[in-house]
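In this view, the complex is presented without one of its protein chains, the others remaining in place.
Order of writing sets the chain letters: A and B. Residues in each chain are counted from 1.
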Amino acid sequence: MAGKLPKSLAVIAIVVAIGLATYFARRAPKIGPATAPSSGTAAATAPVRGGELLASLRAEPATHNRYVDYSAPGEVLALLTHATLVRVDRTTDTLEPWLAESWTESPDHLAYTLKLRQGVLFSDGTPFTSADVLFSFRALYDPRIKSPLANDTLVNGKPLHIEAPDPATVIVRLPSLFAPGLRLVEGVPILPRHRLERALTEGKFNDAWSATTPVTEIAGLGPFVLVEHASGERLVVARNPHYWRKDAAGVALPYLDKLTVVFASQASEALKLQAGEIDLMTNADIRSDDYAAFKRAADQGRVRLIDGGLGLDPNLLWFNLTAVHAKEPASRLFQQKAFRQAVSCIVDRQAIVNTVYLGAAVPIYGPVTPANRTWFADVRPACEHDPIRARELLAAAGLADRNGDGVLEDASGKTARFSILTQAESIRARVVAVLQEQLRQAGIAVDIVPLDQGALFARFAKGDFDAIYYGIQSSAIDPALSPGFWLSSGDYHFWNRNQKAPATEWERRIDDLMRQQAETFNVEERRRLFTEVQRIFVEEMPAIYFVTPKVTLAVSARVVNPQPAPQIPQLLWSADSLATRR
Amino acid sequence: MISWTARAGLVGLSIVVIVTAAAHFIAPHDPARQFPDLAFAPPMLPRVLDNAGHLHRPFIYPIRLVDRLEHRFVEDRSARVTLEWLTSGRLVTTPEGSSPWLLLGADALGRDVFARMLRGAQMSLGVSVVAAALALTLGALLGALAGFVGGKWDAALMRLADFVVVLPIIYVVIVLRATMPLVLSSSQVFWTMTVVLGVAGWPFPARGVRAVIALERKKEYAEAAQAMGAGWLRILLRHLLPAAQGFLAVQATLLLPMFILAEATLSYVGFGFAEPTPSWGVMLHEAAEAGVLSEAPWLLAPAAGIVMSVLCLQLVSEGSTQVSEREGVTH
Partner (left out) sequence: MRSGFRRYLFRRVGFALLLIFAVSSASLLLARLAPSDDVFAVDRVILAAERHRLGLDKPLLEQYLDWLGRTLRFDFGESLRFRRPVAELIRERAGRTALLGFSALALATLVGIPLGVFTGSRPSGLLTSTVRLTSIVVLSMPSLVTSLVLLLLAARTGWFPAGGLPTISDGTGTLQSIFIVGRYLFLPALALALPMAAALERLQSRAIRDSLTEPCIVAALARGVPRQRVIWRHAFRLGLKTVLAIYGIMIGTALGGSFVVEIVMAWRGLGDLMYQALQSRDLYLVAGCAAAGSCGLAFGILLSDVALAAIDPRVEDVV
């Protein structure tokens, strides 16, 4: 037996090997003439009512109560099932009437009188009045709730004052001058008082509308109502029969009967979209890696690619500059401006563009990208990328290779080493891998710690990190609406949060400039002030920006009438106007 | 004597071991080096015949980027890059400044998959081998103790073994890892994994060794030795343990695949080695995560590494089982 077996085994092995070899030889090297790029022609089909679409979402909302859920899935659910007083048309960045059909501004810019739309009903058929608006803001500012949304609805840390002189009128009073005005309330969904008032009075508002609450207890003013939430699987929303909005031709919106949102990881949602199993992704932008596959699917007419312009919310590498962390050896490096500038100067941004983004990105140097047409200022650091200049900066920071091991040391012999926390399984992790290699060549050792989003936040909240590479999505274009980032007292002042008084002179300068521009109503003057802020930021580099992607959005061929916006969710922000082929 | 399959397995194993040990020498490039223009570059086959059919020393045609976003490359047939042998401390490489030789293509960061796979083998196989050695030593000692002493000790040890066997190892390591500091150097990860796997693996050899020892202890020569007044440790080490040698060898071929897989799984789920240290699990994770698996199947090369190592071990164990069966050895 042993004598006979080898021969036949060998024959099989050879046949299999040849088969595999020919398969891969045929398939592997993708070599061919460049075809003219054709991004799938957008058929100008008029939207019609009816039908359903499937979307994907990367994370699951932990609750159905937007007021206690600041997460991205929470925002999506709110956009689908709730409505706000006013809305920013994200394609044009203009404020437009929504539940309030019109408003007037007082001459001193401190009060807005809103006329509410008449005959609007909640999804359970109850009429909507100014009492619901009053109730919503009462819940928003209730100290027992500590709504994370409230932080976005403060002017200099003070709440708005809401009055309701009659059922159809609401007066919004600002505590002080604030240029963006009513944009402040754009993110506040109006909740049904009749459904939630008891929970608020009894102090149980935080647990109301939890993930386990029967969906029938939830009512809203949005285009859809939640009909199913299968944990780990999907959310299903169906047409809100009482939705108030109609399109130009008088057709009652939303167009869709139903929208199913399945939970899928970034990798699997891309595959699903290519395979036609879903129609759109909540984060509709595709990864550069996936471009080739999407391009092929687009050439076959299965998906449509839409140019989404440049990314609005770039990722950033921020250093831990808090006093608590100051004793750490890494922090002693970070405290020196020269070191921070050196890191920026070492990094070849174009290499990140080329490898990680496969060319579909542009180098940037500050937090505001060219996508923000109103507020972007092209300020650059003194050194964009120059290894020689970087070495001078490192020497100025007291770093030199004292023992010839290729790694830099400070005067006391401590190696220049720090760790970067980043989100596992994301393009961020890959950017950090490039940073690690480039910094290694310059003699700085970097440890990468890839973490789950939640664990990353926890570390950040505790201040237990050296540096973090991450990005926060924000729907705000106007810098005055991001005080959390710019002001030293802010929650999202990543490198040193919630300072009682500005820790550095330059942070004080930025605080002043930001306050000044928020109270200025002349746009040109505001822009001048904000450019100065960006200039200081790029000079001080508490956080380093490297690239912003050139965004390509993908939708299935069944999606009709998409209104792509630069912010995420690029398509679901106006879900009521999405339609499908019948 | 040794079956054909076992022989094939042994040859395969030797190749794997040699290549792994000499990874630094064999890899044509530094595994950490990133070639920015070659992200997702396809594998480049070495050639001896050029376009016109002329014979040359082994060479490659360099590849040139056509469309970065769609990762399309063309082979530049106009220029040959001759492979250089035994220069700059490497078996074979291409001159600095010319096109690199990417035998198994490049990954998402333009790194040489072949070089990374070899370096990864050192990590993955290293952990498995050391852990297996630890498990065998622990298992042999505890098993021998149980078999030799018998009674309460025996019962207690075997209950413990039963318990450890059914503990989900992967899970234990994950929880353990979660309790450790975030930043661990590669060597710390290496030793942690080794110790945990070793400790989790001891019951498998221990059970068998105990059975063998319990059986041998009753045999005449052991009793004779005892009668002659030999110390128990001496009997155990000199007379009894050698009887379990064959069994331990077979156990090694069973434990190793288990540990190779455990390392791969752990690193795959992000509780093993971290960038830039490649291990097979880390590389597979990157491959699956890239979402370009269908575009760049060569990223699955470490899977082939796993299969090959395990296959060789299987062949050896299968072969030796057959032999021992034929020879009537029980274990």
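Please note the rule applied: a residue touches a chain if its C-beta (ideal position, glycine included) is under 8 Å from a C-beta of that chain, and two chains touch if they have at least 3 such contacts.
This is a predicted model, so every value here is computed, not measured.
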From A:Leu54, A:Leu200 or A:Ala442, the answer for touching the chain not displayed is A:Leu54
Identify the residues of chain A touching the omitted chain, counting contacts across the whole complex. 1, 4-5, 8-9, 11-13, 52, 54, 60, 62-63, 70-71, 146, 148, 210-212, 231-234, 260, 262-265, 268, 271-272, 275, 277, 452, 454-455, 457-462, 464, 491
Touching the absent chain: which residues on chain B qualify? 5, 162-163, 166-168, 170-171, 174-176, 178-179, 181-182, 257, 261, 264-265, 268-270, 284, 287-288, 293-294, 297, 300, 303, 306-308, 310-311, 313-315, 318
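Criterion: only the chains that are shown with their structure count from here on.
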Distance between the CA centroids of chain A and chain B (whole Å) is 41
Of all residues in chain A, those that touch chain B in their complex: 2, 5-6, 24, 27-32, 34, 266-267, 270-271, 287-293, 295, 351, 354-356, 358-360, 419, 421, 424-425, 429-430, 432-434, 436-437, 440, 447-451, 459
Footprint of chain A on chain B - complex, ascending: 3-4, 32-34, 36-37, 39-40, 42-43, 63, 66-75, 105, 108-110, 182-183, 270, 274-276, 288-292, 294-295, 297-298
